[in-house]
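Following: one structure in structure tokens, then a few remarks.
Of the protein chains in this complex, all but one are displayed in their positions.
Let's turn to subunit A:
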Amino acid sequence: MSALISARGIAIRFGGVVAADGVSLDVFAGDHLAIIGPNGAGKTTFLNICTGYLKPQGGTVQFKGRDILGSSPRAITRLGIARAFQIPQLFLEQSVRENMLIAAASQARRFAPFARLADIPERGDVEHLLALVDCADVADRKAGELPEGKRKLVDIALALALKPEVLLMDEPTSGVASSEKFTIMDTLVAALRERAVTAVFVEHDMEMVSRYANRVAVWSAGTISRQGPPAEVLNDPEVVRTVIGG
């Protein structure tokens, strides 16, 4: 099976901090790949590179065999890679529904200058997605008024509204109340499977990893120290010592 996203020899450093030192990682179609690793290891940096926000000092990234290093986040988004953020990136002065409709309009390329945003044909999908992440009740509120957990969920829904082939999520449920975190992830992951969306998620919560990932990559000290099925990786004494127990 050939990789959907294929990173080879990624090297990036910020001053003295080495975030990646020749990292190679493949994401296969249908994967639900979890990236784990200590704080400041370089996990978010990797997502920044894959989406064109940062350019590494060395290495290549291909999406379906096509070089995407040097492309802008916009171009990469258009190719089918959507991203949800560690720190939610929303349009704070607009309502949650408007946030979502903008994403849906972009995906369907609806930019007729005098059509109403609220009337685009995709508005039904938007309501559906908001219900999926349990945010239907806050649809009319300004994104800036939401508590952190809800913002994280809207942030994911925004990426989903783009109907991506690959969804990159950065600690999707950090800040989400633990009482509802698994309920929402259950629905979300089921929806991803149903739509055949390949997912990569950076995660610190090992319960989430063992529950939702089919593969785990351990990012530490600028390299991928271990890769494999969760059952194996999460029980590796070395991983337990450096990442989980630490």
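The definition used in the following text is that a residue touches a chain if its C-beta (ideal position, glycine included) is under 8 Å from a C-beta of that chain, and two chains touch if they have at least 3 such contacts; residues count from 1.
In this text, contacts and distances are computed from a predicted model.
Visitor: Can you match the unshown chain of the complex to its UniProt protein name from these: "Histidine kinase", "ABC transporter domain-containing protein", "Isoquinoline 1-oxidoreductase, beta subunit" or "Branched-chain amino acid transport system permease protein"?
Guide: "Branched-chain amino acid transport system permease protein"
Visitor: Kindly state which of the options A:L158, A:I184 or A:V239 is in contact with the chain not pictured.
Guide: The single option touching the absent chain is A:L158.
Visitor: In the full complex, which of A:S6, A:S24, A:Q62 or A:Q94 touches the chain missing from this view?
Guide: Answering carefully, the residue with contact to the hidden chain is A:Q94.
Visitor: Touching residues of subunit A against the unshown chain: what are they?
Guide: With respect to the unshown chain, the touching residues of subunit A are 39-40, 43-45, 48, 51, 53-54, 72-74, 77-78, 82-83, 85-94, 98-99, 101-103, 105-107, 110-118, 120, 142, 144-148, 151, 158, 162, 170.
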